[in-house]
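Each chain you see keeps its place in the complex, though not every chain is here.
The chains carry the letters A, B and C, assigned in the order they are written, with residues numbered from 1 in each.
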Amino acid sequence: MLVIGSGIGGAATAWHLAARGAEVVVADAARPGTATEAGAGIVSPWTSRWEDALYPLAAAAGRYYREFTAELADSSFEVVGGMIVSADDAELAEAQERLASRAADAPEIGEVRRLDPAQARELFPALAPGLGAVHLAGAGRVDGHLLRRALLSAAERRGAKFVEGEVAFRADGTVVSPDGPLEADSVVVAAGAWSRELLAPLGIDLPVTPHRGQISHFDLPDTDTDTAAWPVVLPRTSHYLLAFGGGRVVAGATREAESGFDYRVTVAGQREVLENALTVAPGLADATLTETRVGFRPGTPDGLPILGLLRPGLAVSTGFGAGGLTNAPFAGKLVAAMALGEDPGFDLSPFAPDRF
Amino acid sequence: MLVIGSGIGGAATAWHLAARGAEVVVADAARPGTATEAGAGIVSPWTSRWEDALYPLAAAAGRYYREFTAELADSSFEVVGGMIVSADDAELAEAQERLASRAADAPEIGEVRRLDPAQARELFPALAPGLGAVHLAGAGRVDGHLLRRALLSAAERRGAKFVEGEVAFRADGTVVSPDGPLEADSVVVAAGAWSRELLAPLGIDLPVTPHRGQISHFDLPDTDTDTAAWPVVLPRTSHYLLAFGGGRVVAGATREAESGFDYRVTVAGQREVLENALTVAPGLADATLTETRVGFRPGTPDGLPILGLLRPGLAVSTGFGAGGLTNAPFAGKLVAAMALGEDPGFDLSPFAPDRF
Amino acid sequence: MLVIGSGIGGAATAWHLAARGAEVVVADAARPGTATEAGAGIVSPWTSRWEDALYPLAAAAGRYYREFTAELADSSFEVVGGMIVSADDAELAEAQERLASRAADAPEIGEVRRLDPAQARELFPALAPGLGAVHLAGAGRVDGHLLRRALLSAAERRGAKFVEGEVAFRADGTVVSPDGPLEADSVVVAAGAWSRELLAPLGIDLPVTPHRGQISHFDLPDTDTDTAAWPVVLPRTSHYLLAFGGGRVVAGATREAESGFDYRVTVAGQREVLENALTVAPGLADATLTETRVGFRPGTPDGLPILGLLRPGLAVSTGFGAGGLTNAPFAGKLVAAMALGEDPGFDLSPFAPDRF
């Protein structure tokens, strides 16, 4: 069983396969710009506006997070609570209602409270004075880099092997690495935004394109504040805020669907990130801008992931867009089952690769 | 003759002293954040709103630029023309009038033309569509890093010696370096924003404070454009634009009078620079943000430099604020003369150190 | 009670003062290059060759580490074990003997074992094949950045206030900040390598000089290894290795006593760090070189810290050299007591400021 790609999607799939006793080889090209490494992770599917097909998957993925990270005995994930913030009461009311309607099936949401601006600022002192919030206790943050390593280490302990370097399909379906052919009865493609070019030699045109995200890291100079306890902040845009310990705050992210693989931090992208961060949290004005990362999320035409079999012996798990850190671990479990010829126990038909 | 500091101010002074036959030692602490290294240089005093005391000095400095850089046989300075840009016709008319009134005494201004937005964009393609311009042929750009090295090399060729490391005054007026006392009959302090702390042990409180500037460098991806020919762009704020060859554009700068020596690129500072750059030149949106530098300009309470003798054998040349690359080379000539007991041939009384 | 400086030394002192009920103000200039921020922390005083005066302090500091970090409820410190590595059996025997002789008074050392090269590589897979080791279970690693923030947060919770910006003594002993005079009946100077210039206006010449350390951060590409469990590695030079989770390895450090405040990563310094790291651990060859930091440790002529009263109402805690992360928290406790007029309960006479 060969897994191509070792971002969160590939790492989770490999771990599940190894856990079920499969002989697993993980191949990774170590390209820059993986979505996993760049991504700051908020795990809060219940606050999303995802509807229809995606929400059930995401809700199950949210539930699964506590379970599998406990199994990993890993500290990359932490439930810190989250706040939807807005100056518009109607918007907050709508968000609260959505959470209420979802809470019955998702006890992980935890307590939901409406906070006035003063209460919100008490939890996240950098917040703009006029913003109220809906706080949910169950939102979590995840460090993608650490989680990926934890998954790969766990896979290795269960016998997975690793191949470094770029691998490629030949037209006949075999896979070659820099050190020669790789034998595999079955392959899972989890190569994120690079999945399309990987599959091209097989005559398969998977409509996955890179959506660039520019994400900035700040360092708060006020060393007397314990940022590890700050909740994640979810405005009604793509621009979230996420604090870690040690004064580190992550502000993300642009969503640039037309970027191609353009690895640059751009003037307009950086401006957008800073503008949004300071609008929501002017208290970050004097923070140090320490770093801006670029990641390419795998986007699809309908915004849904691509999960399942492309043909016998060839599965795929990609297309998560900005939802990869939330959804890919659970998806990896399902795709691992399919690759082993088992019933995943979850309706994956909306995500079937042949839907396009 | 000891010169403390080797930014543009100190380097120019040392060069002049050496050129007049003085035995010169230059001491420099190589601190980060010098204004010279961070500064992008526009030499266009005639477009400034500087009045009264400062303009005559700056105008003479502008005239002097062609002369001394020719003498250095150096390529750090180039006359590329400049544009005052604005969407407000009245503002442009006022700027044109100011230039006209100054042109009689400053033929270096060169031809002055009013440009409509289309003409302005032809010269600087990234410019916002609605901005008209007043173009003056005589504006120049200077690379502070290269000019400083050229001045120091020229000083060395004329016999100047160099001491690396932090030097300090003792209360008795002697100067010590890490390698022991430095003998000097006469000292020129040109330590920029650090001049105050340098002079403190002498009981002298020079009111110079660090004004932070955050300055960003962009790289244009459109490799088919010859940016070396772009004129400098002067909006009616502190936020200029300056192009060099190879697609490099410099966008400056914040003016942060309360910063202290805080060496950080801040969230608000970076936002301000990008916001202003894109307002004036939206064509820079897709440029790469390659670097942001921090420099500390030496500011004074009245905005004028401090030039002259603090007491016999102790001269000072600092306090240039954002005008150092323009004014310091000429000031170095004048202060060198004073330090040698000669008449500088220019009225420096408005800049006298004892005016505070 | 005013504490000047908020590195580990100042932060610990402030926390102790606040814990004892003093009204504490902490002033910090946020200069770059603090030893605390740059330093990777190994807490293993028992393996040092420190003798005489320093060892008793360091041993007490090592004992104190478990106690005070437990009180902070902080995760910045972790006991991960350490290895003295060498190809020379005699050297290892000597190290083992030293540990044995110290173990009676320092049970924190934990189990001490001699490891053959294969055993050593099992614990730290990147190690050179020929190196044996003496392993002690009690060695710890500390993240200086996180520890400092934890101390400051704890101090704040106990009422400490914070002043940002550069403060200075006037000759009359009063202290001024950018916002005006600071009132304090008593002052503790904990300004690290900058303590000398801080005290100069008082006519006090504290012989503390900056010792530059260049420290590199590596990132291991083998994502299937759990580096969080690696022990710290202590060769018989200044060049240690320290792993954190997520594949991060820290290789330090140069000890440059003549550097002055020169904030640069130099060609020779970087070479020295890499050369030493690869000699000890050639398995790091393919790691990414992610960052090199520069820090200035406060060095003294006799290599001992300076702890105690300079005069009534003026205490000092600095001069820790490369031992600051280990020794400063405990020293902060002692100096806090002295500043409050209490008996520190530990013989600080070898560290008295007036010994020079």
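Basically, contacts are C-beta pairs under 8 Å (C-beta built on N, C-alpha and C of every residue); 3 or more make two chains touch, one makes a residue touch a chain.
Please read these numbers as outputs of a predicted model, since none were measured by experiment.
Chemist: What is the copy count for the full homomeric complex in this file, when 3 chains appear in place?
Modeler: 4
FYI, only the chains that are shown with their structure count from here on.
Chemist: Taking the mean of all protein CA atoms as the centre, name the chain whose own CA mean is closest to it.
Modeler: The most central chain here turns out to be C.
Chemist: Among the chains, which one keeps its Cα centre farthest from the Cα centre of subunit B?
Modeler: The chain lying farthest from subunit B is A.
Chemist: With chain centres defined as C-alpha means, what is the inter-centre distance between subunit A and subunit C in Å?
Modeler: A distance of 37 Å separates the two centres.
Chemist: Using mean C-alpha positions as chain centres, tell me how far subunit A is from subunit B in Å, no decimals.
Modeler: Going by mean C-alpha positions, subunit A sits 47 Å from subunit B.
Chemist: What is the distance in Å between the mean C-alpha positions of subunit B and subunit C?
Modeler: Averaging C-alpha atoms per chain gives centres 41 Å apart.
Chemist: Quick check on subunit A: which residues sit in contact with 2+ other chains?
Modeler: Residues 221 of subunit A each touch two or more of the other chains.
Chemist: Of all residues in subunit B, which touch subunit C in the complex?
Modeler: Within the complex, subunit B contacts subunit C at residues 29-32, 165-166, 168, 178, 197, 200-201, 258, 260-264.
Chemist: Within the complex, which stretch of subunit C touches subunit A?
Modeler: For this pair, the touching residues of subunit C are 6, 11, 26, 28, 30, 75, 143, 145-146, 148-150, 152-153, 155-156, 160, 162, 164, 221-226, 245-247.
Chemist: Which bits of subunit A are touching subunit B when the two form their complex?
Modeler: Subunit A residues touching subunit B: 218, 221, 264-268, 270-271, 274-275, 277-278, 284-289, 292.
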